[in-house]
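A single structure is presented below for examination.
With one protein chain removed, the remaining protein chains of the complex are shown where they sit.
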Amino acid sequence: MSILYFFLYLLLVTIIGLLYMGAARKITAHIQNRYGPPVYQPILDVLKLFAKKDTASHGIMHSLGPVIAYTGIAATLLFLPLGNHTPLLHFNGDLFVVLYLLVVGPLGMALGAGESANSNATIGIARALSMMLGYEIIFFMATLPVFYHYGTASIYRVIQAQGAFPDWAAILFPISFIAGLFALQGLMGEKPFELVVAPHEIASGPMVEYGGKYLGLLQIWHAVGIIVETGLFVDIFFGPQSILWFFAGTFIVFFATVIVNAVMPRFRIEQAVRFYWGLPLLLSILGILQVYIWR
Amino acid sequence: MAMFYLLLLLVLVGIVSFVLGPIKVLRNIIAFLGAVTAFFYFLTNIKPGLIYSLNIRVYNVHFEAGFSSMFFGVIITALFIIFLIASFHEENDGAYYLFAYLTLTGALAVLFAKDLISFFFFFETMSLFSFLMVLKGKSDTSFRSAFKYLVWSVFGGYAFLMGTFLKVYYTHSVMIGDISYLAGGVKLLILILLLAPFAVKAALMPFHLWAPDAYKDSKDTFTVFFSGGLSKIGVFGYFLVLFKVFTEIAVKYPYFLKAFAWLGAITAALSGIYAFMQDDAKKLLAYSSISQLGYVAVGFGIYTHFSVVAALFHALGHAVFESLLFLVVAGVYYRTKTTDLRKMGGLIKRMPLSFIGLLFGIIATSGIPPTIGFPSKWLLYEALILKGDLLLTSLVFFASITAFLYSYKLVHGIFLGKLHEEHKNVKEAPLGYAFGTVVLLVPLLVLGIIPGLVIKPIDYIVRFYLKPELGYNLANMNTPLGHVNFPVVGLVMGLTFALSLFIYLIAGKSYRAEQTDNYTATEAIDEDFELHYAGEFYGFMKKAFGRPLTWSFEKILNAFLKLFSFLGEVARGFYMGDARVYLFYVIAFFALLAYLMGGKL
Amino acid sequence: MVSPILVIALSLFFAFVIPLLGMVSKKLPRLVPPLAMLVNLWILITNIKFVSRGAMLVTTAGLKPPIAINLAIDRFSLLFVILIQLIGLLLSVYYLSQDNRDQRFYMLFLLNILGASGIVMTGDIFNSFVFLEILEISSFGLVASKKDRKALEGGFKYMVIGAIGSSLYLLGIIVLYLTTGSLNMAEIAKLMPHIPESIKLFAALLLLAGIGVEVELFPLNAWAPDAYHGAKDEISTQLSSIISKAGIYLAARIFFTIFNGFYALKIIFYLGVITFVIAELAALMQKNVKRMLAYSSIGQMGLLMLILSLVAKRGDVFVITTVILLALNHAFGKGLLFLSLGALSGGNGEYEIENLGGNGRANPLAGFLFTVGALSIVGMPFFFGFWSKISALISLMKTNVIYLIALVLVISLVEIYYYGNVIVNLFRGEGKKYGISIVPAAVMILFALFVIVFGIWPHPVFQIAQSAAVSLIERTTYISSIIGGM
Amino acid sequence: MNGGLLFYGSSVFLMVMGIFIAITGKHLIKILLGIDLFDVGLNLLIISFGYVNGGTAPIFSKYPHIFKNVVDPVPQALVLTAIVIGVAEMAMGLAIVMKIKEKFGTCNIAKLKELKW
Partner (left out) sequence: MKLFKFAQSRSLWMMHFCTGCGAVELPPTMTSRFDMERFGIIPMATPRQSDLLLITGYLTVKTLKRVVRAYEQMPTPRYVIGFGSCTINGGMYWDSYNVIKKLELYIPVDLYINGCMPRPEAIIDAFLKLREMIDKGEANAWKKYIENYEWYKKNQAEVFDVEKWSLKK
């Protein structure tokens, strides 16, 4: 029974993710005061992509790339408790399992894109991996004080440990929270740090050779990715939520990143990495020091 | 006695394979059989606790097989066999195998040695013969790097000797015994001196200058044993000095341990950065090997039960995936005669098995779950957080991020991207390499999924010195902080992979696009259009790091060495060349002495 | 019992027979030296059993010791004589392969060996001066025998310093004679306590001058680099292996048996340290391999004297055994290095590191032998040098001079640097091939064999060195067996 | 030992002159002569040690029992051999100097600077 429950769960999250992407396009449209597509547009896009007759593939690894990407994000989803709603497997793994599974996605996509032997794709991947040097560190340093404070590495227990509104981790550790926000912007690949899929510069980066169903898979991967990344952030900083409040929380966080995405221009890659080693790094170190002093 | 017979056996096989040098086939068979018998002899007869001392009138050499020496001995001998099988494909002369066997003898003898002088003797033997092995390297720069390696390892050896003499002077015993009861700063000095050679062998930051060149220039198959096996002697040394020689180090010198951990973290981070700046596959792997050994140093620096078990497990992991990577690169070199990432590319089409080997190797190097790299990294992080120094944890995390960068650059440079014209009809790596790859893949996955198999012996070693706190069984590991069930993680990844494969299959079919059918803004491209972007892969990161990238410890060291050459100039100046001046020296000397002794005359 | 005096007599006889043989045929003189050496060795070996306890006295002209000149041989001096004769034999066999020698060279060679063995055997101080002079004059000749600009210059410098040194040595003897009234070493040793302190110091200083030149201590060794560099390779071998060993024996005999090791040895200690440091550092900067080996040889001698001077402090057997080990290792290792360098450079004397590049690969045997010699001198395991270096460090520790161990280790690191530099250069690129005939190759292999065989199993050499050291320590038995009459 | 100031003074003077010439001499032969002077001075010093004022040679066959002022014979014997050795030294030295003149073309020691540092 749990297998069916697992499929349903995954489908639900994918659809919600696609709706988030539709909402994002709607928000950016309204910011540019135009109507923008209907919210369910991404679902249509995915269906259209899967309906494509035949798409070009450059080898087994090329076609397996999106598959591994989706595997990575799906596996991470399973280990991530959504609010205090406990999914199947969060007991068998903690923060580090999630962090390392998060990397499997981009690595799989990178392998596939690498196989497509297109220089745009490779430049895109080089940027994606270098960006990780920037935001991954800040994200980890932002979440570290929370885990250290509650003395556990399992996300579920961190959620339980945080009480009602006034003693959320976001309130107790404001500096780390802000640093986490900076990191989230990079993690999601939103506009100031949208160097990986920069359509104008490197023709949508790694996705340059992906068409049809591969692109469909990558869209789903991106959709689930939004939920997982924002969900992780919400779990750590916003404490125990019912499933509804959890999705509301993720949407609010997602809404914030989309707004920033709609108005910000794009960094050059070395500027982006250097930016992360500037203010956000300082903030996260302050966060850690705060834990030492305050605890 | 068993230990002495083992070493004797190895030396004899070495000599026999030297004598049989020209007859290739016979020599290879003998060499292979010798290694295998040594391995099984090692497993069957060497029991921990076996004591044996050999009296050669001048000094008596004491051997003792402890648990840790068993652990490392098995790793090193196994890697030696894999190295041997792969090396039959290269054309090596008899002397190559003689030196290989003598290096192995030195390494094993170091593991067994109980008294410090014989420890130094075998350490020097190992350094000398591995120097000769590197000297037989393939490129013309291998002389310079071999020489650098020799000077560095002899520097380590002499520091160790100095430490030994200090120890013997104060404790009047040559045995590897405890020195923590000594008074004053001398025990810190002895500790640092005894630790130096192992920091050199395991390429800790300030002592790592020899490693990249030596790993790059030595013969490819030997690098497998060199970086996988011999660096384990460094790790064994850490364990030996930090636990057996200086038992109450945590109590007496906690700051030394903290500095040691930070040094390990800095090594991991910096060599990670240098790794992804390299354009040569072997140099990249050399820096990656140094980076991985940095984690082991961090593990020892934390000095809790978790961290030491993590360090030993990571040392084993390093032996497995580092030798796997070097083996695959050796196979690629054997076929394409180049290790320069810019010249290779697209070999996945021609060498699929090697690609799988390298893929799992880099997954293990970056510590992604189903492989052996993940449990040790996970345990290391748990230990770091439990210990409480979060800044160190962040630096270690930064170092493990660099692992993703350089491992992807490696796999992309060699296997992905455009297949060059000259590699059109390159065949798969020969049997020796393929066998080694497959053999190494098994522990890489099995120990990744059920780490309990190996945690048990490791815990058994560390339990003797540190209070056991790590709860573990065959499948999962838990610490006060968190709990991981590794088979479940592996299973989940397999399940989701099957799911997404299913989604992929039900969608439409795809056709195999030809290599030139590529999006290049609709320009027509032909064969020699350079699509393979491998050189300067992270070029822009140079701008991101900016000037600090140019600082290197080598410059500081060379400035220091200038001092010696200055002194040399001064010393040389005395011998002016004119006989009369010499005469003047003699007379002046006597005049001076007479004056000094004048009082007593 | 064949009297060891024959060793000196026969050598003289052979030396002066050579010109006669020379007239008979060109080939014959070459055979004389090896024959002489063989006979000497045979004589010495038969005498071993007489030296098992205390010194053996050989009287000349029938008179009792204090009056006549006599030979006093104990195990310590017998070991050195056999060493000198053995290396002499090897070198003379080496010369067999070279036929462009004129007979005078062989005479000088025989005189040199005679001088060296004379010093080691004599019991009379003035007699040691005479043998020292014979040794020095013949080595001036040998160094200058190559008759090219470098050799002559080296020879001249050696001559100037050697002459002055030996004159001061003579003055020292006279001072000792005036105070003790006798010339016999044992006699002087017995009367030593009665000599006033300052006179004893003045005599020691003067004697130190003579010996210092031979043993290449710092201010007195200015001639050595030029002499080694100028001379032919075999002569440098002879210089480093035979002549300096005789110097070591003389130093040990005088400063230990006669002066019973008093504080004057402090000077040698400091001199030894300075020599060791300066020589090795100077060697670091050398571009010419021959000169580098010269400096390295001086450095090794400095270390040796350093250890010798420790004898006075504790006087236990281990320190002297180390001295003997170091001497043996230096004799064979350094000799091997000079000979193989000759083979590597094909005897035409261009020893620059650059144009030696690749020669090791071109003529593999010479390259291999050079590496063996270098690794042994540097003290790598499985070579005899390892044991001598370790025991040197242990003896340093035994006489609790701990900081010095650090200095010796740092300096030997420098040593490994420049030796490694040469070795690596030898095997890089392709060099010029020089033919090497069987005889010299055989000699070099014998040298190498000593170093390797006793490197792996040092037990027998330790045995001999220990017994010789014991005989040097027992000063009183030496004196009693000589003065106390037969 | 009471040879008087004359002998000691003159021998020391000779030795000092020898050394001075050897050190400051330009010409090779001058240096050799300096060394030889030093030897001669030394020999004179040794002889003067054994000198007994008014003593005669200790030949007992003619005057069997005179024991008082007999000159000490041993230093004289030593000096004999020392002189012979000095000669040998000088012979070898001059041979070398001849060859140097032939090969270097000059006898000026400043030119003998090929082997240095």
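Brief remarks follow.
The letters A, B, C and D name the chains in turn, as written, and every chain counts its residues from 1.
Criterion: a contact is a pair of C-beta atoms (placed from the backbone, for glycine too) under 8 Å apart; a residue touches a chain by one contact, two chains touch by 3 or more.
Quick caveat: nothing in here was measured; it's all calculated off a predicted structure.
Hidden chain, full complex: it touches shown chains A, B. Among the residues A:A24, A:A56, A:L172 or A:I227, only A:A56 touches the chain that is left out of the figure.
Note that of A:G17, A:G189, A:G212 or A:G287, the residue touching the chain absent from this view is A:G212.
Within the complete assembly, residues 25, 29, 32-38, 41, 43-45, 47-48, 50-56, 199-200, 203-204, 207-212, 215 of chain A touch the chain that is not shown. Against the chain not displayed here, chain B makes contact via residues 511, 513-514, 517, 519, 522-524.
Throughout what follows, only the chains that are shown with their structure count from here on.
Mean C-alpha position of chain A lies 100 Å from that of chain D. Centres computed as Cα averages put chain B at a distance of 69 Å from chain D.
Touching of two or more other chains is recorded for residues 572, 575-577, 579-580, 583 of chain B. Shared contact sites, meaning residues of chain A that touch two or more other chains, are absent. Within the complex, the chain C residues that touch chain B are 156-157, 160-161, 164-165, 168, 197-198, 201-202, 205, 209, 219-220, 222-223, 225-226, 267, 277-279, 281-286, 375, 380-382, 386-387, 390-391, 393-394, 397, 400, 402, 405-406, 409-410, 412-414, 416-417, 420-421, 424-425, 427-429, 457-459, 462-463. The touching residues of chain A, counted against chain B in their complex, run 6-7, 10, 50-59, 61, 63, 66-68, 70-72, 74-75, 78-79, 89, 91-97, 100-101, 103-104, 107, 110-111, 114-120, 122-123, 125-126, 129-130, 132-133, 136-137, 140-141, 144-145, 147-148, 151-154, 203, 208-209, 212-214, 216-217, 220, 268-270, 273-274, 284-285, 288, 291-292. By the touch criterion stated above, chain D contacts chain C in their complex at residues 1, 19, 22, 28, 31, 35, 38-39, 42, 45-46, 49, 74-75, 78, 81-82, 85, 88-89, 92-93, 95-97, 99-100, 103-104, 112, 114-117.
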